Structure formats: C-alpha cells, structure tokens
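Note that one protein chain of the assembly has been removed; the remaining protein chains are unaltered in position.
Which chain is which? They are A and B, in the order written, and residues in each are numbered from 1.
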Amino acid sequence: MISDAVPRRISRAAVEPLRVQSIYRSVINITTADGLLTVAGEGGGLPNGIVADLGPDWRAIGLHPGMVADASDAKLRVPDAGLEIEFAGASRWSPRLAAPAELVDVAAARWTRRAAATRAVARARASAGGFGPLLREDVPYGRDRYVDVARPALAALIVALEIGDRRRAAEAATRLIGLGSGLTPSGDDVLVGIEAALHALARPTAGFVALATGGVEARTTALAATLLRHAAAGEFAERLHVLLATLMGSDDEAIPAAIDRAVAWGATSGTDCLLGVLIGLDVAAGVHRALD
Amino acid sequence: MSTVNARIFPNSYRDSVELMQIAAEIESLPGIDRAGLVMATPANREVLAAAGLLSEATASAGPNDLVVAVAADDEGAATQALERAAERLAGPGTEGPSETTRTDARTLAEGVAEIGANLALISTPGTYATAEALKALKRGLNVFLFSDNVPVEDEIELKSMARARGLLVMGPDCGTAILDGVPLGFANAVRRGTIGLIGASGTGLQQVSCLIDRYGAGVSQAIGVGGRDLDERVGGEMMLAALERLGADPGTALIVLISKPPSASVAELVLTAAGHVGKPVIINFLGGDPAKVTAAGLIPAATFEAAAATASAMALGRPVSSDDALGIVATDQGAGPAGDDTSSRAVHDAQASLVPAQWRIRGLYSGGSLAGEAKLVLGASLGVVAAKLHEIVDLGDDEYTVGRPHPMIDPRLRNEHLAAAAADPSTAVILLDVVLGYGANADPAGALASAIRTARDDAARADRRFAVVASVCGTSSDPQDLVVQERRLAEAGVILAPSNARAAVLAARIVAPAAVAAGMHP
Partner (left out) sequence: MNEARTSVLFPDGVRAVNVGLDMFAQPLAANGASVSRLDWRPPAEGDRDVGLLLARLEDDPSDPIGRRIAAANATAVERLLAAQPMLVDVQPARTALGLDGRHILHAGPPIAWQRMAGPVEGAIIGAILFEGWARSAEEASALVESGGVDLSPCHDHAAVGPMAGIISPSMPVVVVENVAAGTRAHATLNEGLGKVLRFGAYDASVLERLRWFVDVLGPALSSALRHGGPLDLRSITGQALQMGDEGHNRNIAATSLFTRAIAPALVRTADTTVAAAVLDFLHGNDHFFLNLSMAACKSALDSAHGIDASTVVTAMARNGVDFGIRLSGTGDAWFTTPVGVPDGLYFPGYGPDDANPDLGDSAITETFGIGGFAMAAAPAIVRFVGGSPGDALEFTRLMGRITLARNPSYALPPLGFVGTPTGIDARRVVDSGIAPVINTGIAHRRAGVGQIGAGIARAPLAVFASAITALGGVLGVPGSKETVA
C-alpha cells in the first residue's frame, strides 16, 4: 500500500540521490531531498510511506545505513542489497484527513457529549511515559523535566487555538518541537495529534504547524520533521484516520478499544498523539479544559 | 560527589520501545542517580542542560543523534553505565520482553479449573477485590487478600462467610503470610518449625519471623489477618479463627499474636480464646498492658524481639534471659546483651563524632509497625515526653506514597528523605529499617549504602558527621541474603543491630548525653 504523497517525494529525488537512513525490525527509512520515505511492515499506512512485507526481521536483509537507493514510478530499489519493491500491484490510499462537511457538526456535537468520558478512559489506559501525565489535571511540577517544559507551552497553544490566532499557536508549537523522548519526540507527536483533530473538524486553525516548520529539520529528528510537515498539509497515518473516525463515530462502545490500540503505537508515541487528539478535539468542539 | 557523563550515539537504530527499556535498565544500575536517553534536539538539550546533564561530550550532538546522559556517584559507575548503554544499542536488539509463562485464563473460575486451586491471592484494586474474594470463597478457596480500600462491610461479610465454610480470609490489607512454608506477599524465607504466628501487621510478622529464624527456631504457619481485623466492627474474626486452627494443629507447639492493642472488648475476646487454646500463647500487642495478658494466663511481649526471643527459647527448650526489658536469647552467634563490647564501642565512637548542636534521632522507616515499635522503645528508653521530640516517620504511609512506589520496593523516596535528614544540622542519628524478602527491592542495602555515602560526603564538607543505625529484617535464605545485605551496610559505616528494637535502643544511647546537654531531655 502506498501513500499518494510518495510519488511527490520520489520525483524530487532527481535532485539528490536517495539513501538508506535507518533499519529497524519492520521499518526502513530512506532520506530524500524532500524528507523521509518510510517503508513499514505493520501499523497501517503512513503519510510518507509504503507498507510492504519484507520478512520477519528487516535487519537481516543486508541493508546498511548510507546505501544508495533509487526510485521511479514503478519501483523502489536498493541495488547493493538486492532489494526491490514493485509498486505495480500496490493499492493507493490518500493520507489526507478531511471529514465530509455534513458530518462535521454532528461529530462536534458528539464529541461534546463524550469528551469527559473518553478522557477518563484515556487517562486510565495511557502510558505513564512521554507526556501521558498531562492527561491528568493534577500533575505536580518536578516529576519530569520534559513535562514541566511542555505544560506552559501547551497551555499557550490551547489559548491561541481557541482564539483562532495561528501565528501565536505556531509560536507555542515551536517550544514543543523536538521536546521529549522517543524517535518522534513527544512534543511532535502531540502536535500531529492536534493537527489531525483540527483537520478532522475542518477548523480554520488547521495547518497552523506550517508556520512553525521552517527549518524544522534542524530542530527535531528526521522522521518527526517529515511527519510534522505532512500534518501541516493535512496528511496523517492511517491509524490516525481510524482513531478519529472512531472518536467521532456513532459507536460509543468502540472507543475504549480504539484508545487501547492507539496507546499501543510505539513506546509513548501513541499516548502523546492521543493527548494531542483529545486536546485538538476539545478545542475544535469548544470544550473548555484547563491544563494548569 | 556526583559525576555527570554523557555519550552520543549517532547511529543507534533502536525503536522507541527498546530505547525506553534501555533507559530503564541504565537507571537501575548501581551508583546511578539519574539517567536520560533522548534525541539531542535543541529543545531536549535545553532540558538536559537545566538538569546538569549536558557536558562537552554532548556539545556536538544533532537532532538525529541519541544522547545517553547519566549522573552517577562516581566516574566508575558513570562509565560502566555508558558502556552498558553502548552494548545494548550496538547489539542485535531484543524482540521485546520475554514471554511470561502466563495462562490464557482470565477469570478465577478458569484458574481454579486449571490447577484445582485451594488458595486465591488477590491484589486487584480494592473496588474489585470483594467480588473476587466472594467468588473464591464460594469455590472453597482460602483467600489471601492484599488489596486495601475494601469497605469494612465487605470485610465483615467475607469473614462471616469464611467462618461458615471453615476457610481463611487473610486481609483485606494483608501484606504477609507464610503458609506451609510458602511465603505469600511481602514475606521472608524462614526456617520451618513449631511456632505459629498470627498477625494484623505485615512488617510485624516479618520482623518476628526473621528473628525466630535468627535465633535458630522455626515457624509452622504465619497467618496474616489484615490490618483491620481487630477493629470493633470486625471483632477479631480472623484472629479467632486462626487461633482455633493453630490450636488444633499438631505441627504448632506455641502461638504468637501480633497486633497493635485492640479495643477492650476485642482484646477480651482474643485473650479469652487464647486462654482456651491449650498451648502457650505469647501476646505481642505493641504498646499494650502486660498486666491484662498475664491475668489471662498468657505471656506478654513488649517488642517484636521479645516475642521472637521468648517463643524461640520455648520452642528450643532454652532458658529465656531476663537481662533487660527486651529479652535476649543466648545463641551461638553471640548476640549478646545490648551492653556488649562491639555495640558499646560503636555508641562511644558515634558520640565522639557529634557536635553539640546535634541531638536528634531521625527515623526513616519503610515498615509501619517497625516505626511504631521504634517510637515505643524510644519512649521506654528516653521517657515518653523526650521521645516525642525525635522524628520517626513511616514512609510507607499514604501521604508519602501518592503516585510513588512503596519504599520497600523503590529506594528513591527514602533516599531523598535521608539526604534531607543528613543535611539538617540537628540530626545526630539516622535510624533505618531494611526489609528483605519476596516482594522487596532486590538490593535495599546497596541503594541505602550509596545514598548514605553521598550524604556523608556532603555533610563532611560542612565539617559534620552523623551516625546511621539500622537493623536488617531478613534471613540468609531470602533472595537478597541477610549476610550480604548486612555487610554492604557495615561497609558504609552503618551501625547494625540484630533487631529493630535493639537498633532503637542504640540510637537512644547515642543521643542521650547530647540531648540532656542540649536541654532537650531532663
């Protein structure tokens, strides 16, 4: 399965060669002039990526960081490792997240009704790492330095989004970019979650992160930078599409399971992203929350 | 002196879950105070800098580089930790946590069917514990109920149902038991013998059982009844049931009851029942009136040590020494009276190291009952009024453990208090309990020793010294090994006592002259 954004990325590769950046058990990242291209085995579609099956452990297929890769409309290759991924039979999907207009008001009303209960479930099931503690209202200062830095920044961001000030929101976002542990730092995951919610409810503030992504590659990891740029453009991982659809959907019963699935993404990425989604939905639906 | 060291790992391709596991492992290495494992983005570098974890070594790191930073006791520990991190990051990587041999069974019913169970160990949140205990009793299982926050009405119903069916409900809020030699909850590996213990206090049971082991005797059964069993409303239901059980048990020759003093009516019930058991019963109601006990034809014991010593002597057929109020057993290990040479010298040396401003005992306890016993012993040694001037704290109490692990499991809470106590210029003695056994931390002495050393160094810079007195509640068969733990503490200059009561006596002896001189004591 391939994201519609991939060809865009590949066409700019003529400028500079593609290189293998990193290899994990079921993920390969390839740098391009336009950000990271990711090949992943599980977890659903990525806005910057290709879902493929390369075997049980991709660290064993002979790839090394730095190897040259090339790509065309038809395939992605790493010649030195004998790896070839054909696009011919692949299904396409669009990472663009936008809810149909007639559903937006219904979804906002639904969210208002279920926000408190959903947050309670998230609080109970979220990981304690990353920015998970911010799902509670009574977090004391001094427990985690990254959380302490994030709190005022998030508070400022929420205020800015509530009054519709994109520039101020982007300023607050800058304080969150690159902040926290993980290959995609917690702050970036939260921002992606917020953007996903804003796009899902078609708010005018959606895309505010675009004002903060100038030179973002110097301020956070390559993967996080790539995902932030996609988020600014309204493009998100498939699992975020599914999560938002469930949170705004008609079936209350499905929400706890959806939250469990979200929390299981990565180590803390899921919790951080979920925190962002809940914040974004609250802001978009006009539900007031105090962070401090 | 804390050393900060850090290393950049530019090409470490571990996913976030593995990074989290590596961070946890590094943080728990000996001598490591704090560790951070993050990508070196500008935002994270700021945080590291504010935490004092940034150094020259990390100056050149960029947002796609991983930084491992540690604050450790010394260079050696820091380097070791970074080496370990390097190893983990370079290796092929784990596939995740290893499979625990866990069953698919989700419900009690399924679990019972699987192994033909006769006992349920329940440690769910209190909200759900009653339902699980009911289900267990209905299936004929005895219940060890660790959970607390169980309403008293539920406890009454459970114990009444248990009585009707001849089953035991140990709890709620029961931390310790040893049944047929199998430790349950926070319990120690104790020699088997003929002494039966019944206790409403978990650490009380632990202390008594460990001392019995130290004195060469053994335990037949140690039955916990839960912290609220002797409350008026519950009426000592389980203690009475356990008394009956052990009274009829051919493997139990004598019984010890351990609790804080119950109300008059419950005390009467219990003492009467104990009187009818037909075996010697030692009553260790901490702070209770011995006269009532003797009047009931039973044997009073004022401290855990006295209870253990008396019981052990009786079980082994040896004379009970009445050298001092504590009661001592003469054993081959030469645990002599509190006035023996080794401890006298230690007391004298400690006193010599103090300056006049230092007079206070700061007790930092992980076991509530041990803290209670310490207060009692200090009251007996120094006088009740004077004893109150010293600060004995139970760090396992709710007010300290909100959002934090219990000090028996995680040393960090107590270490923080220890540093603060050592920094207080009025502190003369820091008094500690170190509890071993199943459920407790893997190396409590090591963690304490490290914190003590740091605190001593800090105090030394202000030209101050202080004494640390501790007792280790454990046995050499415990996973942590009593002998090893005592040695680690001794190497850190800790004055060791074989029991908590004795440790409190030592602390009192150390401060007595200084406190009098400072006008704190009469």
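Remarks
Keep in mind that, in the parts below, a residue touches a chain if its C-beta (ideal position, glycine included) is under 8 Å from a C-beta of that chain, and two chains touch if they have at least 3 such contacts.
All values reported here derive from a predicted model rather than from experimental measurement.
When the missing chain is restored to the complex, the residue among B:53, B:169, B:200 or B:254 that touches it is B:254. Note on the undisplayed chain: of the listed residues B:5, B:41, B:147 or B:480, the one touching it is B:147. Touching the chain that is not shown, out of B:34, B:84 or B:135: B:135 (per the contact rule at the top).
Touch with the chain omitted from the figure is made, among B:5, B:44 or B:221, by B:221. Contact with the chain that does not appear here is found for just one residue of B:192, B:260, B:292 or B:453, B:192.
By the touch rule set out above, chain B reaches the unshown chain at residues 100-112, 114-125, 127-128, 130-132, 134-136, 138-139, 141, 144, 146-147, 164-165, 179-185, 187, 189, 192, 194, 196, 220-221, 245, 249-254, 314-315, 317, 438-439. With the whole complex as reference, residues 250-251, 253-254, 256 of chain A touch the missing chain.
The rule we apply is simple: only the chains that are shown with their structure count from here on.
Within the complex formed with chain A, the chain B residues making contact are 11, 13-17, 19-20, 23, 37-39, 41-44, 46-47, 50-51, 62-64, 92-93, 95, 403. For chain A in complex with chain B, the residues that touch the partner chain are 22-25, 27, 59, 65, 129, 140, 143, 145-146, 149, 175-185, 187, 217-222, 266-269.
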